[in-house]
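Quick one: the structure is below, and I'll ask about it shortly.
One protein chain is absent from this view; the other protein chains keep their places.
Chains: A and B, in written order; residue numbering restarts at 1 for each.
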Amino acid sequence: METLYLIFIDPFVQMVVEPAFLVEVLIGGLTSGVMYSLVALGFVLIFKASGIFNFAQGIFVLFAALNFVGLMDLGVHPILAFIITIGIMTALAFAVDRLVLRPLVNQDPIILFMATIGIAFFLEGFGETLWGGDVRPVRVGIPDAALFWQLGFGEILVQSADLFAGVIAAFLVTVLALFFHFTPVGRALRAVADDHQAALSVGIPLNNIWVIVWAVAGFVALAAGIMWGAKLGVQFALSTIALKALPVLILGGFTSIPGAIIGGLIVGAGEKLFENYWGVPLLEGATEDWFAYIVAMIFLFFRPQGLFGEKIIERV
Amino acid sequence: MLYREAGQFKTSYSADQAMLTIPLDRWFVFALAAFATVGVPLLASEYLMVSILIPVLILSIAALGLNILTGYCGQLSLGTGAFMAAGAYLAYKIATNITWLPIWVVIPLAGLCAAAIGIAFGLPSLRIKGFYLAVATLAAQFFLLWLFVKVPWFVNNSISGVPPAPPRSVFGFQVTGAAAGNEAKYLFVLAFVIALAWIARNMARSRIGRSWMAIRDMDIAAELVGIRPLPTKLSAFAVSSFYCGVAGALWAMCYINTVEPTAFDINRSFQVLFMVIVGGLGSVLGSFLGAAFIFLLPIFLNSAPGWIGYSVASDTITHIEFMLFGVLIIFFLIVEPHGLARLWQIAKEKLRLWPFPY
Partner (left out) sequence: MLTKKLVTAGVAAAIAAGAVGVVQAEEGQFIPALTYRTGPYAPGGIPTANGFTDYFRLVNERDGGVNGVKFIVEECEYGYKTDRGVECYDRLKDKHGGATVVSPYSTGTTYALIEKATNDKIPILSMGYGRTSAADGRIFPYVFNFPATYWSQATAVIQYIANEMGGREALNGQRFAFIYLDHPYGKEPIPTLDILAEKFGFTYDKYPVPFATGTEQKSIWLQIRRTKPAYIIMWGWGVMNATAVKEAGNIRFDMSRFIGNWWSASEQDVLPAGDGAIGYKGATFNGSGTGYKVFDDLEGVSGLNGGDDMGTVLYNRGMVNAAYVVEAVRLAQEKYGKGKRVTGEQVRWAFENLDLTAEDIEALGLTGLMPPTKVTCLNHEGTNPAILIQQWNGKAWEIITDWIPAMTDVVRPLIEQDAAQYAQENNITPRDCS
């Protein structure tokens, strides 16, 4: 009885009794969700355009941030460093396309997946060789203050950096959406995503498209890397943290950009709510490592293609 | 010339159904097994046996397990580390609580427990496919490790939470824990490897293996011809988790000598997956080649500069190791996407004509 009460009634009582805390938990969850979304976006872009599950996206985040911070530490102005890093990520996209994707065209998805793991290893070693393994704090003037908001039912704490991340994510998504809908390149990308062969037959050059997609993913990775780096300092643990984008992906669907964002928000808010209201009182906490995966798994039982994924039609 | 498949006539059904139908193959495998059992303990140095062969053999079992699931049944899994952890923790729990049970029973028992857990986490495979399933198996990875660390019951409420492997003996020779003799430990692991490889090979070519492959190649078509997807997929999960569980138990008992969670983290899952893919999906031999390659390559790259009397800072070596490892994976995939096992097959085909090619 006691346990049942703790599972089904007490958490909700708590929520009503202390609404300020609930709002804080929700905001905290949504803002960490945004961070997951930023990483997940890069995965989605590449999967959508080329059907490749790019395991190296986590390392892309780290590698981009490392270059950016490394250049800044050398005394380069942040804006210039940003531009140079975009250049590096584009060059990387080009290299990936020429050296890895082209020779492997038409292989099984799992082979391409493995190849991206190879890229991840290479970049990890390369990044560390270039910039070393120390923690590098990011100081680009991202506002980082605690804001105390007075609401009708109490005071809540909001991090300005988290709000900033939210704004960046919203901005990125808008830009990407506009890019996909209103530019010729964006349309070509969507055409390729729909059907490679049909796209080829109407004269869309596949190769360039892939370079562009990987470069855009690199750009998203840079944005994510700067945001994460501002929070934690740029260090190699970032590549592990990026794994958190995976449950977001399956929840949102591998092919949907809004899915990545909404999936991220659901995962972020869900795991924080669970941890605070169920995890800590009942399970001694630390549930955030697995909660998102379990939710995603259960969710997939009912909707195997994810929230916004394309419907899977199977024929013999 | 040296290796011939033609002209080898089978005169009985049993000969036709033998595991290795070609005498040369058979002799080779027998000779290899005999050498591994007798020759290696006599000749190999302690380092070779304890730090190279034992881990490679144990990881081969895990790779075999994952190969059954991914290579034969087509279900991608990233939860290998967790199933290994299940084997390790439960082997410890069983061994320390039922002390009269011989260790060679304890380890398969732990494997069975891992199999049960594998079935539970295999259930989503009915609805989910491909990379979605892979990510769903990550749920097992993170949840199980959390559970084993969280619940002190698994480690007998030990205060430190990292209990040492209990010393156990087979035929009077201690085989687990650090005090065990190298040869005894090695042979103990080898016995499991040979038995499990033999079982895997036979399962793959029996009814159950064929139904796995049918599901892999096209599950809807397989269903239409009367293969029930639920028992087939779940049996693959069960067998695979059993293998992983045994591997995990041996890893904890015979290699690192402690039961601790970091040995079975997400990186272990990826490592075993690399082994399977680099070795060759759907190949018993590939599991061994892959395990040896992936485990030894970093060590080789790491110690190679030392042999040629070239001294490099240890971190630089590791960076180079990472880069080379990445490049080699890509290189292999480009040159031979079907893995080392396929290379071996090509070699055999060449040998058939050698030394007089057309």
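FYI, a contact is a pair of C-beta atoms (placed from the backbone, for glycine too) under 8 Å apart; a residue touches a chain by one contact, two chains touch by 3 or more.
Model, not experiment: these values are computed from the prediction.
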| item | value |
| --- | --- |
| Residue ranges of chain A at the interface with the undisplayed chain | 18, 21, 24-25, 28-29, 31-32, 128, 132-135, 137, 139, 144, 146, 157, 159, 231-233, 235-237, 239-241, 243-244, 271-272, 275-276, 279-280, 284-289 |
| Contact set of chain B toward the excluded chain (per top definition) | 44-53, 55, 96, 142, 145-146, 149-150, 158-164, 166-167, 177-179, 255-258, 260-263, 265-267, 289, 292-293, 296-300, 302-304, 307, 313-315, 317-319, 322, 331-332, 335-336, 340, 343, 346-347 |
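As a working rule, only the chains that are shown with their structure count from here on.
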| item | value |
| --- | --- |
| Centre-to-centre distance between chain B and chain A (centres being mean Cα positions), rounded to whole Å | 32 |
| Of chain B, residues touching chain A in the complex | 76, 124, 127-132, 135-136, 138-139, 141-143, 146, 150, 218, 220-221, 224, 266, 270, 274, 277-278, 281, 315-316, 318-330, 333-334, 337 |
| Footprint of chain B on chain A - complex, ascending | 53, 99-100, 103-104, 107-111, 113-115, 117-126, 128-129, 133, 240, 243, 246-247, 249-250, 254, 283-284, 286-287, 289-290, 293-294, 296-297, 300-301, 304-306, 312, 314-316 |
